[in-house]
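Data first, discussion second: the structure below is written as structure tokens.
For this depiction, one protein chain was excluded, whereas all remaining protein chains were kept in their positions.
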Amino acid sequence: MSAIEKFEEILENRHQYAKDWKQRTGGKVTGWLCTYVPVELLYAAGMLPVRILGTHEVQDVTDRYLFPTVCPFSRDALAQGLKGRYDYLDGLTMSRTCSHVQGTFDNWRNYVPIPFSHYIWLPCHRESPRAVPCLRGELLDLKQAIEKFTGVTVSDEDLDKAIELYNTNRRLMRQVYEFRKSDDLPITGAEAMEMVVASQLMDVVEHNKLLEDLLAELPNRKLDREAGLRLMMIGSEMDDIVFVRMLEELGCTVVIDEHCTGSRYFWDDVIPEEDRLGAIARRYITRWPCPAVSSEFNDRGDRIMQHAKDWDTQGVLLYQQKFCDPHEFDIPSLAQNFKELDIPTLVLEFDVTIPFGQFRTRIEAFLEMAELEVF
Amino acid sequence: MTTEYFRWTEYTWKDPDIDWRKADTLVAGIDVGSVSSQAVVLADDKIYCYCNTRTGSNSPDSAKNALGQALEGTGIKDEDLQFVVGTGYGRVNIPMAKKAITEIACHARGANYMGGPTIRTILDMGGQDLKGIHCDERGKVTQFLMNDKCAAGTGRGMEVMAELLQVPIVDVGQMSLDVPEEPEPVSSTCVIFAKSEAIGLLRSGWTKNMVLAAYCSAMAHRVVGLLERIGIEKEFTITGGISKNVGVTSRILKELGGIEAVPLAPDAQIAGAVGASLFARDLLLKSRR
Amino acid sequence: MITAGVDMGAQSVKVVILGDGKVLARSLVPTGFEPLEAAKTALDEAIKSAGVSRDDVKRVVATGAGRKSATFADSSLTEVTADAKGVNWLQPSVRTIVDIGAEEARGISCDAQGKVLDFAKNDKCAAGSGAFVESMARALEIKVPEMIELSLKSTKDAPINATCAVFAESEVVSLIHSKVEKADIAHAVHDAIASRVASMVRRIPVENDVALIGGVANNAAIVDVMKKHLEVDVVIPENPQFVSALGAALSAAA
Partner (left out) sequence: MTTNVKYKSKPLDCWQWGKELRLEAYQDLISGHEQGKLLVLGCAATPYGMLAGLGDFVFLAGEPYGASIAADPPFSIPCMEAYEAKGYSRDMCGYMRNFLGSMYLDKYYFTGGSFPKFDFAWSVRHCPAGHPKWHQLVSEYQGIPMNYIDDETMLSNEGDPQHRIDYVAGQYLDTIEWMEKVTGRTYDDEKAIEAMRNYFRNEALWGEICLLNGAVPAPLDIKSLFALMPISMLRRHEKIATQFLETLRDEVKDRIANQIAAVPTERYRMNMLTPPPWSFLKIFRYLENFGVVFVGTYVYLINSGEVKFLIDEGKVIPATVPEERPGWPEMKNREDMCRTIARWRAEHPFQSHLDTRKKEYVILFRHWNGDAYLLLLNRGCVPMTTSMYDFQRDLQSHGIAVAMFEGNFADCRDIDETGVLDRLEAFLEGQGIHELKEA
């Protein structure tokens, strides 16, 4: 089985994977809701950090918890909890980012029994020199809370090992992304997405191994179709593989992304320091920012434009979960930036209640529009 | 015998001055929309004939029916058509089409052809969609926006209203302008609820004309909201069936600050099919090269 | 004492005549253009079939969307209160009421005395109402009763995502094109509306017994899927479409 097939399989059977892991290792599984949760710290404490994601199905269980204009992702995630699909979790963590997913966390804590939960009060003033020490304090709280819960002390060596493993994971994924710069693409956007989502569900040691396999396969791999337009995907949470497959079937390939189930999650490393928690804190403050945290748009904007150039982007899909105010804010400026470079953009708002056909028409029209010389 | 007020007139048209047999290229564009279907035949770069009819319960039959009616009495047989492009909501289910292109691209191209290369902004108001489109001087789309989730403010809604008030849909626009003063727009443009809202108004003593005016202006307001999001670059034109409803269009233009809309001849409702036929011709010529 | 309750609904007017704790007569007249006329007609019809005279009817209470225009009534009552009163009289064990009418759906939670504890309603959108069912039947080119019958025979799930009735109509059309069985589409339609209604009703506590009322409670296919979505058993009081009118008549007698 190829590495990609393996990722796909784990995505399909994510709950089984986590349950097996638990059985196999005797460790605890902790769910996380936002990429600002320091996975290396959870892993150092012997936990399997698992990202909570939805299933993109229409559901009717969250309306009594989340009011109608909470983003569909946050609803979908809570629905999984309410339906008991994550009943194997030992813990749930969340980092302060946006109010929508805050609702998911608060309600989960209140209405779905969970042995351990912890909230990380992420200082969001990234530009302030005071942010790193503050987050360090939060991480210390988290560490102590976990130690109390598991009864195991997290040593410096544990932290070093976890930092190293996750740094490796990030480096390997960046290497895979390097391959996507080529004209002769070896991997589709949907496949790359499967890889990143799997990294958020799997034991990092196992994921690293699969990444090594994938990197060995890539030089000889080819797409079974024309790559078409080179597309960049920018936006909020996105793990809808079915959608990305549909998108790519219409005549394009996603070559680079900027979202929290993609590059934004893994792009930056922890730079080792004597003070381990301080080093982790610095990574999360200075990392590629999510608009729910960043206030200086230009910072995020500049990084995005650089990505777009480096990966030779010909078209951009700017999408957001419906009602996602953090991302909505940046969209007009981003669209303007791309317009200046003559790169066409398409804005899509996601919500499971929008029939696929409507997206399809828009994407097709966009591709028609983006094709350099139409007919 | 019941009258179906929502029915607009279906028709065909043919240019008697053109001899299609002399044409170098003979192609067609077929637009199967959610409410209406059009077929346009292009002889070289001229519209030779077209048909505008109601969409039936399935796309292939609607396409056949539209094309069949357009070709009737012309002597053209299906196999005489050298290239057919399908567009519209049912575009992927048009058996005779060699290629499907979205209605967004087609409306822009068709508007560019009928209204000239100065057109930059197109508003397409169809059966269940609203679209704002920007295009360049060749009719190529540069940006577009579409309504989603809610069909309020679309053609279907107007049909429901016509049926309810028992006013032929083709008269709705004129009648809505014939009011002593502009009433407050209705609060709900929901296609389904328009009915009870209208009943409420009639009950409180409004005339049919006023109800229509209130509905048209609510619809215009929604549309302007969409247009403001995409922005208006001149020249401006309106395509789709609602472009024939002066009650809605005049209010849109007024709300936009009194700008003008470039008229599209022969028919703004066939813009999509015209665009499709132009693409068909391009593709044909390209394949010959 | 003889009293009357008049429910001036969006689609039809329902009247119940109550005499000393017994329902003497019911009538139903389409609301049409002139709700007030329709209501008067319905009231007259009911009085006639009860075999009493207008003067015998001591009090008339109106409810429903058009209640404010009921000049003939002595007073008015909101549907929420009327529903609770009506259901409580018929079936005092009910704690949760789901009322699905032509244009509105409501969830009501009440106590053993029929006092309203909490309620939820849908917003100005046809999703989750009888009108949705009717417009889907039109898209399927069949009548509602036929659609119900088909739905009950369905064996497969099909998805309808759109909440907007108009877009859902086109989803139905594309399901027809992709050769999905009509029975399964019919089922999908009912499933979609039940899911919207359930989602709204869940905003209030759903406790046994749960009663389904309103015109749509006559729709066996909805009843079937509602049970699934609410994960409870559902009771249907007799003449579910008349419960609001009954509640109004009861309040007139009180």
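Residue numbering begins at 1 within each chain, and the chains themselves are lettered A, B and C in the order written.
One rule holds for everything that comes next: a residue touches a chain if its C-beta (ideal position, glycine included) is under 8 Å from a C-beta of that chain, and two chains touch if they have at least 3 such contacts.
Quick caveat: nothing in here was measured; it's all calculated off a predicted structure.
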Touch partners, limited to displayed chains, of the chain removed from view: A, B, C
Contact residue for the chain not shown (choose from A:79, A:92, A:131 or A:163): A:131
Candidate in contact with the missing chain, chosen from A:68, A:113 or A:151: A:68
Residues of subunit C (touch criterion as defined above) contacting the omitted chain: 77-81, 84, 115-119, 121, 123-124, 203
For subunit A, residues in touch with the removed chain: 64-70, 96-100, 102-103, 106-107, 110, 118-121, 123-125, 128-131, 133-134, 136-138, 140-141, 144-145, 291-292, 295-297, 322-323, 325-326, 328-329, 331-332, 335
Interface residues of subunit B (partner: the chain not displayed): 187, 225, 228-229, 231
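The criterion applied here is as follows: only the chains that are shown with their structure count from here on.
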Separation of subunit B from subunit C, taking each centre as the mean of its C-alpha atoms, in whole Å: 38
Between subunit A and subunit C, centroid-to-centroid distance (C-alpha), Å: 45
Residue numbers of subunit A (touch at least two other chains): 353-354, 358
Shared-contact residues (touching 2 or more other chains) in subunit C: 162-163, 167, 170
Partner subunit B, residues of subunit C touching it in the complex: 10, 31, 33-36, 65, 69, 103, 124-126, 129, 131-132, 135, 141, 162-167, 170, 173, 176-177
Of subunit B, residues touching subunit C in the complex: 34, 57-59, 89, 93, 128, 149-151, 154, 156-157, 187-188, 190-193, 196, 199, 202-203
Subunit A contact footprint on subunit B (complex, rising order): 89, 101-105, 140-146, 148-149, 279, 282-283, 286
